[in-house]
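A single protein chain has been omitted; all remaining protein chains appear in their positions.
Here the chain labels run A and B in written order, and each chain numbers its own residues starting at 1.
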Amino acid sequence: MELNRRSLLAAIGAGTAAALTGCGTGTGTSAAGSADGPAEGEITLLTPIYEGAKGKKLLEGDILGGFRKKYPDVKVNVDYTTYDQLNEKITTGLAGGLLPDVLMMGVGWIPPFAAKGAIAELPEKLAETHDYEKRVLEPSRHDGKLYALPVVLDTRIVVYRKDHFAEAGIRKTPANWSELRAVAKQLTTKGRVGFDPFSINLRQCWETFLFANGGQLFSADGKKPLFTDARGVESLQFFKDLVADGSADYSRKTDTGAPSNVQTGQGSMMMTTSALWVQVKEQNPELIEQDKLGAFVLANRRPAMLQGGTLVSQSASSKHPAAARALVEWLATPESILGAAQQRGSVPGLRDLSDTPYVKENQFVDLSLKNLQHAVSEGGTAAWMEIREKIVPTLEPAIVGDQSAKDAIAELGRLAEAAIGRM
Amino acid sequence: MLMVAPALLHASLWIGLPVLAAVVLAFTKYDVLTAPQFVGLDNFRDMLDDAVFRKSIVNTVVYTFFTVPFGMLLGLLLAMALHTGLKARGIFRTAVFLPQVTATVAIALVWLWIYNPGNGLFNALLSFIGIDGPAWLSSTSWAMPSVILVGIWQGIGMKMLIYLAALQSLPRELYEAASVDGASKVRQFFSITLPLLKPATFFVLITSMISAFQSFDQIYILTDGGPANSTTMMTYEIYKSAFREFRVGYACAQSLVLFVLLMGFTLVNRRIMGGTRGHS
């Protein structure tokens, strides 16, 4: 007993020390060494995309095949994860002081990671290497400096049924919200909902509406929420109005991956992502063959197409910064991103690629590429990781409950300020 | 004593130590990117302001209150029925245990389809008898019952299995003696079976309560805590704080609350059951 108690205490003591030093080293990520030297060494890439055997072949065969030819002294180990578990991977990696040399992550994650010095700044010249639309690089920046390059984009657009429009005698897609509301009402017949804004994440949906209404999320320095103004409230109120009209119905939203309302014909318009094309092609190829689907960019005071996607960045603590930098650049070349986009039905965010067969064939991707100047993105504050999680829980009660749009937005503003205050 | 040592050492290192770390971190601000910073009771103060977390505590208790007793009762009844010399009992047992063996993530996705308001199985069956079913998972009043149903469905298998194992170890002689004395089956159940099952019941009660308090996968897949936070639970909030918001210190503080609540419930249960050492 005595012996055991002692060994127990010893174990706890030793372990705590290890854990605490662990926290210590994890945070000591100093500025990366210069990336000017020769690209060599063994580096690790963490990626939530290039899924499965096909993705692996694409990445390690096609994409990295070329990379190996150009940089024979760099060995790349790939750590595949899923989007759902990406945060856990990054959190544990950071805490353990073992962040992969090159990381791929979502839009909106760059400012928090850049602000804490976890990812390395990239030279501005990389922004000029390819024909980037200026807006597309916005999510890659923090404080005006470049920290990441886009690999694939996914945009939020409105998809509609051309046959329903024709049936109702509607000739053109709505150019502002009053038209949208009227058209939605008109299309709400035969048990259909005119407009389904609820089958994508409410956060991204509301943000698209906020931007289309000329609103903004945060001030340029990321210190102040700006969505609390009338523009923000109107965006949320618009959903309530649609519900009151009967032309949108929260209870008829569909889950990701399940056939959506425009696919089943139970809805005439919906907010969705550009990736819906692939799903329709698989589940309802006849809709594409018969040209029954159309898409447009949401607009009110201005057109706005919310841009999400996957970016590639370089860890600030990489031991082989030159090799890591080379890989970042390589993964963002037009050839690399076209393959990645094609595998998952995403938008390759470069105009150079607008004439490729893939883009021509996928109408949602084509529309997105043509409208990149209207791309808007979420984030913009170092406290974004926390704030983004508050949006759905705070705004949803205004849609399914009795809370007013004004109160819900005010509450969200309060939470956002508290989160920014904690930074 | 030596026989407990390996398990105890293992638990000290892989659970004790993390718990210790969690307790320490609960009083810090720790975002993984910078070193933990001692902030006193700030996390607990923030929690008082956190309406969603409060809601999650209520939801967790409600969920536990409905899944545990129903699940236990069903598990016991099924175990009793399948303990008999029924033909095909193996098939019945497997059917009941099946939900337990499949990864929650995949099977929760199936439930998404079953609950689908448009063409889901549930509403298709209801329309058969002329009822227009609701949108189960997107209605603030139906989402929780729907999640509870999945919880019961998934938990019965394990409860049945443990009761079944416990029934197997009961001495037959007692029943033979009781039969000779002319005690009815019902009487035998209440005066022999139930008291002898006490250790197993205590086990099932405590572990089901703990796992109900920690349900995560169903929520993650089925509702994401919505609509309007009507199904969010404590573990889900802890997960969000730690891994989505990078507020590890706050998540640890939330875990402490969860721990204290569970400990409280466990002690109350132990009082009610009057000790754990069988029918002493």
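Side notes on the structure shown:
Note that contacts are C-beta pairs under 8 Å (C-beta built on N, C-alpha and C of every residue); 3 or more make two chains touch, one makes a residue touch a chain.
Rule of thumb we're sticking to: contacts and distances are computed from a predicted model.
The unshown chain of the complex is recorded in UniProt as "Carbohydrate ABC transporter permease", chosen from "Carbohydrate ABC transporter permease", "RagB/SusD family nutrient uptake outer membrane protein", "Two-component system response regulator" or "Ni/Fe hydrogenase subunit alpha".
Across B:76, B:137 or B:206, the single residue that touches the chain missing here is B:206. Checked against the hidden chain, the listed residues A:139, A:215 or A:345 yield one contact partner: A:345. If you put the hidden chain back, the residue from B:37, B:94 or B:191 that touches it is B:94. Although one chain is hidden here, its contacts on subunit A can still be listed: residues 1, 14-15, 17-19, 21-23, 25, 44, 48, 51-54, 56, 77-85, 88-89, 91-92, 95-98, 154, 256-259, 263-264, 273, 275, 278-279, 282-285, 344-346.
For subunit B, the residues touching the absent chain in the complete assembly are 1, 3-4, 6-8, 10-11, 13-19, 21-22, 78, 81-82, 84-87, 90-107, 109-111, 113-114, 118-119, 121, 153, 156-158, 161-162, 164-166, 168-169, 171-174, 177, 196, 199-200, 202-203, 206-207, 210, 213-214, 216, 234-235, 238-239, 242-243, 248, 251-252, 255, 258-259, 262-263, 266, 276-278, 280.
Heads up, the rule we're going with is that only the chains that are shown with their structure count from here on.
Computed centre separation for the pair subunit A/subunit B is 34 angstrom, with centres defined by C-alpha atoms. Against subunit A, in their complex, subunit B makes its touches with residues 1, 4-5, 8-9, 12-13, 16-17, 20-21, 24, 29-36, 49, 52, 112-113, 116-119, 134-135, 138-140, 224-229, 232, 240, 242-248. Considering their complex, residues 1, 4, 7-8, 11-12, 15-16, 19-20, 23-24, 26-27, 87-88, 91, 94-95, 112-113, 116-118, 250-255, 258, 264, 266, 385-386, 388-389, 392-393, 396-397, 399-401, 418, 422 of subunit A touch subunit B.
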